[in-house]
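Would you mind keeping the following structure in view while I ask a few things?
After this line comes chain A, so read on.
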Amino acid sequence: MNTNVIFTYLPEYTEAFVLTIRIAWLGIAIAFGVGIISAFVLYFKIPTLSAIVKIYIELFRNTPLLVQLFFIYFGLPRIGINISAETCGIFGLGLLGGAYMAESIRSGLDTVSESQIKSASALGMTRLQIFRFVIFPQAVSVSIPALLANVIFLLKETSVFSAISLMDLMFTAKDLIGLYYNTVECLLLLVVFYCLMLLPVSIIGGYVEKKVRFGMFGV
Partner candidate 1 sequence: MSDVLRIENLEKRYEDSIVLDDINITVKKGEVVVIVGPSGCGKSTLLRCLNGLEKIQEGSVVLEDQIVNPVSKNQEKVREKIGMVFQTYDLFPHMTILQNVMLAPLKVKKRNKQDVQTEALELLDRVGLLSKKDKYPRQLSGGQKQRVAIVRALIMHPEVLLLDEITAALDPEMVREVLDVVLSLAKEGRTMVIVTHEMQFAKAVADRVIFLDGGKIIEEGSSKEIFEHPKTDRLKTFLKSFTYDEQ
Partner candidate 2 sequence: MGFEVLLKGNNFLRLLLGLGVSLRISVISVLISILAGIFLGILMSTDKPVIKLFSKIYLEVVRIMPQMVLLFIVFFGATRILGINISAELSAIIVFSFWGTAEMADLVRGALQSIPITQYESSKALGLNQTQTFVYIIIPQIVRRLIPLSINLITRMIKTTSLVMMIGIVEVLKVGQQIIEANRKVSPNAAFGVFATVFLLYFLACWPISLLSKKLEKKWEI
């Protein structure tokens, strides 16, 4: 292995890393937003909207991100909708993630007991207040492990962005391997940067899961 090569490539990888992180976290932020709104719509069974949300969730949970990105990036411009590769990546990840987040939050919402809702309404709270102050906080704390698992899943999904010519980590690795044949060094850097991206979240996830699990048993 050639350590010099590693140092030569470091700037390119760092740049790609920053791009990947930026797209990932913007996408994940959108995913949370879309997920919360979708879960809200489903929970209150808002007419037509909840039908649309259901279709959206099924569509995006049952198709690969790569295919979604191809459709958005190459397909949509043909009917006059033009988006840059980066925007496409952010929204693609956001929409995919939104479908997963919605499901996780919704199953969290289902665990909040009927008696909680009844006792809140006995206190004179409105439906919205009950949702905002009683149901939602409980649901989120139950959903946290699932939500964190989704975050890890979405961070990993960013690895397909190179397919729509975003110069992310995968793109950089493939490019450099193709140009200079330093396969080992390039793959090593790829693994190291993905570890940098995912290990912290994974460690936090494991810690939180333990906390929540004990929390549920009241220990």
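Criterion applied: all candidates are chains of the complex that A comes from, given by their letters.
Annotations
The definition used in the following text is that a residue touches a chain if its C-beta (ideal position, glycine included) is under 8 Å from a C-beta of that chain, and two chains touch if they have at least 3 such contacts; residues count from 1.
Note that this is a predicted model, so its numbers are computed, not measured.
Taking any copy into account, the candidate from 1 or 2 that touches chain A in the complex is 2.
Only residues 58-59, 61-64, 66-68, 70-71, 74-79, 152, 156-160, 162-163, 170, 173-174, 177, 181, 183-184, 187, 190-191, 194-195, 198-199, 202 of chain A touch candidate 2 when the two sit together in their complex.
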